[in-house]
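The following block contains the structure, expressed as structure tokens.
Every protein chain of the complex appears in place save one, which is left out.
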């Protein structure tokens, strides 16, 4: 009689080069899409309307890029981060083929780096995770690294290998479907007149609105993604834990920041890449999330006169309006109100 | 570099006759329908079962009339009521073609009246909003008026124009699809034996049941409709606001009242029109909503021996059972427990 429950992997269970097939393939449906809108309030026209999507070359409304991200991420948790202490970072996250309701997503990861910490009680695991649809097309490809507990402090340390990670995804690696056609892009229906040319490097946008977090909302979102990390769901255990309460899945904060950013970036219809991102403070039920963005770079896309990219930084804060653009101080230290700082690349129509 | 966020329109931004195309077309899906049932507990058979709907001449189960209303209304908020102080009323609201999952809704409004208030700080804007499906069929057509702030008190007042609004939608203006056929209408499956003939003018029905409001529920409903009015979502800001807490979208109260009314009006399968309605007090999370209805009129429909209409008044109260039919006093003043008083017209099968 063997232990039937999943203890999760500990640091010493990972091997460099190891390939992991994640369980629970997921057919994403219109139900998931509705719930995603209900839980985030996202107002991007592309994900709201089949008709709008078809006018710019999609078969129908593709699912929100972050809904896809969370679905892929959710698959990986049981294998990668069940014993994680902290999600340290993301890099090289590229969005591939559009995902439509009805598509089935499968995720695999490869261990691309290992580094035991000096305490010998934990180590850092670097994984490259790839989500594919039922045709085998890559829909998401990203690296994350997490600090994972060791089961046994005395277990021998693996050879340290820290992968070379690029600082941001270059324009040549961004995936722009050939089928996209901006000729009929309707700015009025998208909700704002601003196209790629209207944004300038260094420009900062306060997204104005705030969204208060509820236990039910973040748990429902995280359950929808079948992300089973324990800290989000169990008040009985967490009441004796580090914070005394349930920790909100960081991805839900990214989703809220993206949804809020529609007010100011309504035409940034597609996330092409996440270049990096950090959850700099935890969020809890009752917190109100605000966000602001800065244009880090204005990027021409090879061969596309109708589309351009922006590299953005979006910062989310809790219980603090973003009118004053809160962020790290000169030493890089974040105030307690800032919860998220992500660097990502989005696609917009050009005036042409 | 221009301001990228939507400041909303102020009173002086509206022009009589102005046409507004609202952003974010929306494909309504089975996911929206499921969430609507989950958030309201609605039990009308027509919206629950494709088979039931087909027996009376629909292609499949049409979406709930109020889900449609909220979806159209949600489109209009960013343009009409982002700077509104109060939603003053509704009139001439007629439901048109049935909407099915998969249909994409687009909303437009025309400014049909303007009246600056004597304070010069606000004005009343009257708009006629029309929702259409992807074929261009009108699915909803209604007038609402809202009190909107002025950006600048000194801005010149427009010429006052208050539209003539009808007191209630006459029978000849109600839209009854030719395809409806009551021959196979199954009262047992609808949940009650009462047909049109069984209701009498002046009859009052206590809908008995109560539903307690939760922050997560009303916010999820309102986000689902992509209604981005700020007062519903931001506890951080509202804690310093008029009520110290988030205000519940009045439409959610209408939905709850309609869902509760199924107990007593189970065969009132279609809302044909809203003749008028007022949110007479605000509702908040923690309140329990009850409802009662009065039959204002029993209406024969031209050329239809199998269908009749009832003009109803439904009143919703909070933390107060409706067994005593709470409503306005002799001077028309409502007790603090009453939150809603709507006048609308519904369709029922006749005994034939």
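We call the chains A and B, going by the order they appear; numbering starts again at 1 in every chain.
Here, contacts are C-beta pairs under 8 Å (C-beta built on N, C-alpha and C of every residue); 3 or more make two chains touch, one makes a residue touch a chain.
The shown structure was predicted, so the numbers you read here are calculated from the model rather than taken from an experiment.
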Contact partner of the left-out chain, one of B:16, B:37, B:138 or B:231: B:37
Of A:215, A:287 or A:319, the residue in touch with the unshown chain: A:215
Contact residue for the chain not shown (choose from A:54, A:117 or A:228): A:228
Hidden-chain contact residue, picked from the options B:61, B:130 or B:229: B:61
Contact set of subunit A toward the excluded chain (per top definition): 1-2, 4-6, 21, 23-27, 29-32, 34-35, 78, 101-102, 104, 106, 134, 214-216, 219-224, 226, 228, 230, 233-237, 246
Sites on subunit B contacted by the missing partner chain, in the whole complex: 29-35, 37-45, 48-52, 61, 101, 188-192, 194, 198-200, 203, 205-212, 214-217, 220, 263-266, 286, 288, 290, 319-321
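Assume only the chains that are shown with their structure count from here on.
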Centre-to-centre distance between subunit B and subunit A (centres being mean Cα positions), rounded to whole Å: 36
